[in-house]
Structure formats: structure tokens, C-alpha cells
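Here is chain A:
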Amino acid sequence: MLDNIPILTLLTFSPLLGIIAVLLIPKEMGHWLKTAAIVSTLVSLVLAGWMFIGLDHDLEGMQYEEKATWIEIALNQEAPNLNAAEKLIYQFNYSLGADGLSGALAFLTALISSMAAFASVHIKKRWKTFYLWFLILQIGMFGVFLSRDLFLFFLFFEATLIPMFFLIGIWGFSDREKAANKFLIYNGIGSAIMLIAFLMLINTAGFSTPQEDPTQPLQLIYSGDVGTIYQNLQDPGSYANVHHDRVGTANPFYMGLAMKEWIFLMLLIAFGIKLPIFPFHTWMLKVHIEAPPSVVMIHSGILLKMGAYGLLRFGVELLPEQAQTFALLIGIVGVVNILYGAVLALVQKEFRLILAYSSISHMGIVLLGIAALNVTGLQGAAFQLVSHGLISALLFLIVGSIIERTNTTELNRLGGLAKAMPFMSGMLLVGGLASLGLPGMSGFVSEFLAFLGLFETMPVLAIVGALGIIITAVYVLRGVLAITYGQLPEKFQEDGTVLRDARLTEAIPMIVLTAFIVLLGIYPSVLSEPLHHALSSMLARIGG
Partner candidate 1 sequence: MDNIANSYFLLAAILFCVGLYGALSKRNAVIVLLSVELMLNAVNLNLIAFAKYGPVPSITGQIFSLFTITVAAAEAAIGIAILIALYRNKGTTDVLEMNAMKK
Partner candidate 2 sequence: MQMMQLAFADLRYLGPELTLVIAAILLSLLDLVVPRRFNRSWLGGLTLLSLAVSAVFVVIAMRMYNGADAEAIQLLAQSYRVDDFGNLLKLFILTGTFLTVLMSFGTVKDEDIPHQGEYYYLFLPAALGAMVMVSSGDLITLFVGLELLSITSYIMVGLKKNDQKSNESAFKYVVLGGISTAFILYGMSFLYGVTGTTNMAAMNAELRFIDPSMSGLVYMSFFLMLAGFAFKIASAPFHAWAPDVYQGAHTPVTAFLAVVSKGAALALLFRILYNVYFNVGDSDTPIHDDLFLIIAIIAAASMILGNAMALKQHNMKRLLAYSGIANAGYLLVPLAAEFGPMHYSNFTELYYYLAAYLFMNIGAFAALIAVSRSAGHEEMSAFDGLYYRNPALAAGMVILVLSLAGLPITGGFFGKFYILLGTVAVAKYWLAAIMIITSVISFYYYFGIIRQMFMRSHAPSERLHAGWAQQLTVWICAGATILMGIFPKPIIGYIEQIFHLTVDFFI
């Protein structure tokens, strides 16, 4: 019903509205800048909600398709076998599309960005540039989830690096520049490896001769469009899968099994760096400590999800056979992630580090869901993406407010906040309980589905992973109770710094996020229905 309005382009570039407003408002009027940014994020939230509700649940494949040719790189055709063709081009078009998975994640992006806009009220300096980079980052994130072309996906993927570099580097805490550098180099290498894998895909599976009837002049097109690549990889007769030479010389488009496995491994590593898989996670810890809390809300709420989304969209959907061969590896890495993150979170002295390690542990659950390679597992993984996004956003929102009042999150220098700030400690407790998977909140549903899915294919891994739930309960309670329960440290008592409870602008985002977390916990099919078709079509080829 929404096909006539290009809603996806509107949504992706809705932050432009805010950017223009921010540019126009002079630098001194901080209050106006904040409201302009918040209003712009709310506009994108409304658009994202409208799009998500408009998603037709039982329609296969992509909806709201928008396609416009953007880049057609003409290639040299003077070679003997090529000059017959009317056109030999690399075609990268601006094509957006949304299905259950990307629609849900786009809505999550809009929601968390608007909540982060609320939370960034604590920013003290240079609001203009802050909101500029904040909104550009939002465009990048929308683009990543909605783009249906490899080149466009890579472009938006890289486009999120620059704003994050500035956001961490300028507004972070003491060691911010080192953290910004580490973030840039790690993610740069991650996207570099991804680029190589994409190029291999474009140059082999991307090749097609799209003209329908042979009478028309021959068109040879390399395209980055995910749809064509999916077709070529799927149908055995396509250039990519036929071994004997068809184009005179050896078939240059043939994708051997080894090559497919290499591509999948590269994608796993590239997205593994983004979704921190065990060995590549150290950069994320630095960012979680040094970046300002509202930026960390976005980073751990959405940026980590891009890795998992990429793994699902390009790893599992395009190369399902390879996904099967690597399923055990992903499973083991997932369990390692869960246990490693949980045990380390147990001994941290800084609350933000506990949250960072808990993000690693929760992303391990996503990996388990993916490793299951059945509809339940994938649904669990997709659910965990959304639920962890909401929960970590809520937790970092509260951390932001706590830092603004006590400017520390060291466990031994905090305590007894429940007396001074009952509302916020209540919210922190709710966030903690949601993150340890208390039923009635979204954390439980995703854990339940992920482990359920994995139990069918790899029961032993599921059981070992389930032990992680116990340790999660331990470190969450240790962290949350150390801050809220117990006595108020004397530092905050005697010098009269009355720790006032959450103001309205802080309370609203907390309540909204908690509402979503509880809604997903009580009535999960509001999210599982749209996900349903996106994931089952993903597994159609291997009978998931």
C-alpha cells in the first residue's frame, strides 16, 4: 500500500532534515540545537514505524523495492570476444529494500537514535558538530540495513566509520583519541576484508546477461545487486556454477567450492570484527569506556548489530552450504564468546566494562542462533539483535545519567544509589534483569529461541552455552547491586551534592525503552511474525 511513496529513501535520508536545521541554528543556541536534533530523530522514528507496520507479513522476499541506476562503469570492449556485446559494464545501482529482518533493525536504529538524542543532553561542548556527526551516522546506519546492493552496503558501512571516529575522538573521556584510532583501524580492516569478499562475489556471481530474448543485442553486466547474485549462486546453470568453459577461454566466473569457502570465511572474519567475536573484541572495550555514553548507546545498540546482520544477509543467505560447513565453528565461537565474556565481566571493577563484556556474551547468543541454521535458531538470533539493542541502550542511558551526576562508574566508589535515585536504580534493575534473560522481557525470548534452535542441531553446545546464563545472572547482579544497594558512599553524602533523580528528559527514553523491552517479552509475535518470512526464505535452500 505504500509502494507509491519512496518510503525507504525518505527514511534513510530523513536525518538530512535535522542536519539542515542544525546547520542553520547558530552555535551558541545549544537548547535549540538539541530540540532540532531530537525532533529530526523523532521524524525518522515515525517514518520507520510507519514502514515497519506497513510490512506485509506473509509476502515473500523484499518489499518497498526502490531501484535507480547510479554507477555504470563502462569496461573496455575492444577484445575480440567482447566487441559483439552492446554493453559491458559494472552496474552498481542505488537499490533499497526491506524485509522482516532489515525492517525490524531499521526501526531499532530509529528508536535507539532518538533515545540517544535524548541522552545526548549531557554533552557539554560543541553541540553543532556533535549533532551533525550524530545525524550523518544515522544516515549511514539506515543505509546499511536497507541497501540491497553490495557496493551501496559497503559505502554505508564505511560511512559510519568517520562520524564514529569524530564522536569518540572529540567528546570522549580521557583516553579518547587512542580509542578513536583503535576503532578506526579495527573496523577499517574489517571492512577491507569484507570489500575483498564482495569484489570476488561481484566478479563471479555478479555476472549476468540480463537481456531476455536472444534477438536483443548482447548485454554483459557485472552487478552488485544482491538479488542477481542470489539467483546466480542458486541456479546451477548460471556462469558461477558451470565449470567447463563457455566463453572461449576458461570460465572466469566459475566459483569453485574452495573459493566459496574462502569468501564465507572472509565474511565471517570481517563481520566477526564488527560483532565482536572472541579474538577481535579488544577494540570494543576501549570504545565502551572512552566514548560518551550516548554514543556508546548507538554503538552497542546498533553498530554491533550490523556485523550480525551482514553475517545473516550475506553469509547465510548467499552461501548456505558454506554456512553449514562452518556451522560448528560458529557454534563453538559463540559458546566461547558467551563464557569468555561472562567470566571476564565477573571480575571487572568498572561498570561500563561489565556492560561491554556482557555485550560480547550476548552477541555469543546471536552466533549460537546463527550456528543452529534452523528457523528457530535464526529467529532467536534476529530477536536477540533487537532485544540486546534495546537493553544495552537502556543500560547505557542510565550509565550516562549516573556519570553525569557522580562522574564515575567504578563499582567500589558507588553504592546505595537506590536511596538517592529510586527511579533510576529501579530502571537499572529492570535493565539488568532484562539482560540476564528474565522471562516477561525480550532477553528471555531471544535466549529461549536461540538455545531451542541450537539444541536441535548441536545439543552439547546448547547445554554448555546454557551454563553461561548462570554466570550472566552472577555478574549482572554483582554489578547492579554494587551500584544500587548498600550504603551511599560518604563522598556523596556530606558535601551536600544532593543526587537528584532522573529529570523528565532522562525519564522519557528510559520508560520508552523499558516499554518496548516488556512488550517484546510479553507479546513477542509482534516481532516474530515479520521475521518469520525473512528467515524461512533464507533457509529455503538448505531445508532449514
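Rule of thumb we're sticking to: a residue touches a chain if its C-beta (ideal position, glycine included) is under 8 Å from a C-beta of that chain, and two chains touch if they have at least 3 such contacts; residues count from 1.
These made the cut because all candidates are chains of the complex that A comes from, given by their letters.
Only a predicted model underlies this, so the values are computations on that prediction, with no experimental measurement involved.
A.B. asks: All of 1 or 2 belong to the same complex as chain A; which of them touches it?
C.D. replies: 2
A.B. asks: Can you check the complex and tell me which residues of chain A touch candidate 2?
C.D. replies: By the definition above, chain A touches candidate 2 via 70-79, 81-82, 88, 90, 129, 151, 154-155, 158-159, 161-162, 165-166, 169-170, 176-177, 180-181, 184-185, 188-189, 192-193, 195-196, 199-200, 202-203, 220, 247-250, 252.
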